[in-house]
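One structure coming up, written as structure tokens, with questions to follow.
All protein chains of the complex are present and in place, except for one that has been dropped.
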Amino acid sequence: MGVHAMRAGVLAGGLLLPAWSMADWTLNMTPGVTGTSNEIFSLHMTILWICVAIGVVVFGVMFWSILAHRKSEGHKPAHFHENTAVEVAWTIIPFVILVIMAIPATATLVDMYDTEESDIDIKITGYQWKWRYDYINDDFGFFSNMATSQDEIYNRAAKSEHYLLDVDNPLVIPVGKKVRFLVTANDVIHSWWVPAFGVKKDAIPGFINETWTRVDEPGIYRGQCTELCGRDHGFMPVVVKAVPQAEYDAWVQDQLAAAELERQLTEKEWTLEELLERGERVYATACAACHQANGAGIPPTFPALKGNPVVTEDLPAHLDIVVNGVSGTAMQAFGPQLSEADLAAVITYERNAWGNNTGEMITPKQVFDYKNQQ
Amino acid sequence: MTGSPQPSTRSNARVIAWCLAGVVGMFGFGFALVPLYEVFCDITGINGKTGGRYESSVPLERDESRIVEVQFLAQNGPDMPWVFKPVTRSIEVHPGEPTTVVFYAENPTAKAMVGQAVPSLAPAEGTLYFHKTECFCFNQQTLQAGETVQMPLVFIVDKALPEHIHKLTLSYTLYDQSVMGEVSRIKQAITTTNRNG
Partner (left out) sequence: MSAVIDTHAGEHHHGPAKGITRWLFTTNHKDIGTMYLVFSFAMFLFGGSMAMVIRAELFQPGLQIVDPEFFNQMTTMHGLIMVFGAVMPAFVGLANWMLPMMVGAPDMALPRMNNWSFWLLPCAFLILASTLFMSGGAPNFGWTFYAPLSTTYGPPSTTFFIFAVHIMGISSIMGAINVIATILNLRAPGMTLMKMPLFVWTWLITAFLLIAVMPVLAGVVTMMLMDINFGTSFFDASGGGDPVLFQHVFWFFGHPEVYIMILPAFGAVSHIIPAFSRKPLFGYASMVYAVGAIALLSFVVWAHHMFTVGIPIAGQLFFMYATMLIAVPTGVKVFNWVATMFRGALTFEAPMLFAVAFVILFTIGGFSGLMLAIAPADFQYHDTYFVVAHFHYVLVPGAIFGIFASAYFWLPKWTGHMYDETLAKTHFWLSFIGMNLAFFPMHFLGLAGMPRRIPDYALQFADFNMVSSIGAFMFGATQLLFLLIVVKCIRGGEQAPAKPWEGAEGLEWTLPSPPPYHSFQTPPEVK
């Protein structure tokens, strides 16, 4: 097919434009790595070529007329203005083509809807603006935030290879297993998409949707949220790591152990320096997108934290807002999303960064007690 | 305007009347779509929203030859601080057999709160065949500060469940229905702070 020729043509045409080493001139959909995505790809190509063929015929006739039937060429106009046979033909023939196209499309759709007999069930929850993955069978879960730094986004640092498509905790799945996804959302509608799997499903608050995939090739696959979900819609990537079964099992054990460790962290005695260090990292992933890395916020929607009396004075209110959120605003309840250690660290950080030098600290244990004694 | 072919005002009035009737009708139709969609979903189950209390005069027949797995999920709506989870994560049942499972809820805050669980079932095709005879989702739940509760759900999977469905997932999202006087006070404090710079 002509993709190579087209690519060469576009490349030639694009020589005048600067190109980054990272950038490529991908023209077409990629076949992906699952049965579904391959079926979709072949449907896509079939329809594309049918359209190209129809286009060649229709535009061919048209350009023939444009070139040959010009008044300037001395062409005299004909006077016909109807022909029942032709008109019937060009109604029936497209209809038949459509029926031919509908058959494989229907088969693919039926297959995509077959979520039965899954090996693993994973619940995906969309939040503004991150994903949460819950491994239902193993009873653990975690949030997945974009890992690209604000510095890269605001052009203060060089952009990394997977700019905007990197997360702190990717979804991990075993290869060769049917994974069923149960998709929902916490706040607004999101949509979970991994192009290489051919899986896209809307995450709707209060409702549960299901879809599935089976990946045979280990690797890291990237996608994005595809339903406008507010300010940082463009900054909630999906990263899926497909690993061999043994590696997956080990990873699950690690996760369970890490959850246990998290519980122990709450009990640990923390110093101000330790909390500040941890807090800075938490702030960068959980807070900086709205309140900005320098704490200046984007008033009025996202208030400044720097010099804010709630942050510099009223510790109980500060704790309450971070843990329980502010209803009706973009400030969500981080209590259920972050561990006690992270909550304590980020609050301590906010009270000491950017000249908010209160010198105050709050320990994970205090946060734990607060959450349970409210 | 004048001009000789004065349009018949009567026929204009008739066109306007018909058009306005159409406009009013379609405006009403827009709103009618809400109950229509509701009814359509009740009949077809397409949005996965399970129905209210199931009552049947004839007891449902058990189908011992078939096993269906029913899986339970629970999550909180935005800013809902309760602990909310199914005690049984998954259970295998025979169609026609009444089964009881329990959900656990805890209000860890210092004030009484009201919650409402909203059900959703996947696959949506199974919605029509999932009957609840008793459910905490039929009513709002009020929990005092620190109170915990075990909330029962009694359900029957219909024998007529299509053959190809072997697993049903019932998901509840718990929403905060309390009046949030406390929170709006804080919200106001923030906006004031903000305005002051």
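Order of writing sets the chain letters: A and B. Residues in each chain are counted from 1.
Simple rule for what comes next: a contact is a pair of C-beta atoms (placed from the backbone, for glycine too) under 8 Å apart; a residue touches a chain by one contact, two chains touch by 3 or more.
Because the structure is predicted, anything quoted here is derived from the model rather than measured.
Asker: Pick out the residues on chain A that sit against the missing chain.
Answerer: Looking at chain A, the ones touching the missing chain are residues 14, 17, 19-20, 22-30, 37, 39-40, 43-44, 47-48, 51, 54-55, 58-59, 61-62, 64-66, 69-72, 75-82, 86-87, 90-91, 94-95, 98, 101-102, 105-106, 108-110, 112-113, 128, 152-155, 159, 161-165, 187-189, 191, 193, 195, 198-202, 204-207, 209-210, 223-235, 298, 300-301, 328, 330.
Asker: Suppose we count only contacts with the excluded chain; which residues of chain B make the list?
Answerer: Chain B touches the chain not shown through residues 1-5, 7-8, 11-12, 15-16, 19-20, 22-31, 33-34, 37, 44, 46-49, 77, 116, 118, 123-125, 173, 175-177.
Convention: only the chains that are shown with their structure count from here on.
Asker: What whole-Å value do you get for the distance between chain A and chain B if each is reduced to the mean of its CA atoms?
Answerer: About 26 Å, centre to centre.
Asker: Quick check: in the complex, which residue numbers of chain A touch chain B?
Answerer: Interface residues on chain A, with respect to chain B: 115-118, 121, 123, 125, 136, 139, 182, 184, 186-187, 205-210, 299-300, 303-304, 308-310, 317, 320-321, 323-329, 332-333, 335-336, 371-374.
Asker: Looking at the complex, which residues from chain B come into contact with chain A?
Answerer: Residue positions touching the partner: 47-49, 71, 73, 75-81, 89, 108-111, 118, 120-123, 145, 164-167, 169, 171, 173, 175-176, 180, 183-184, 186-187, 189-191, 193-194.
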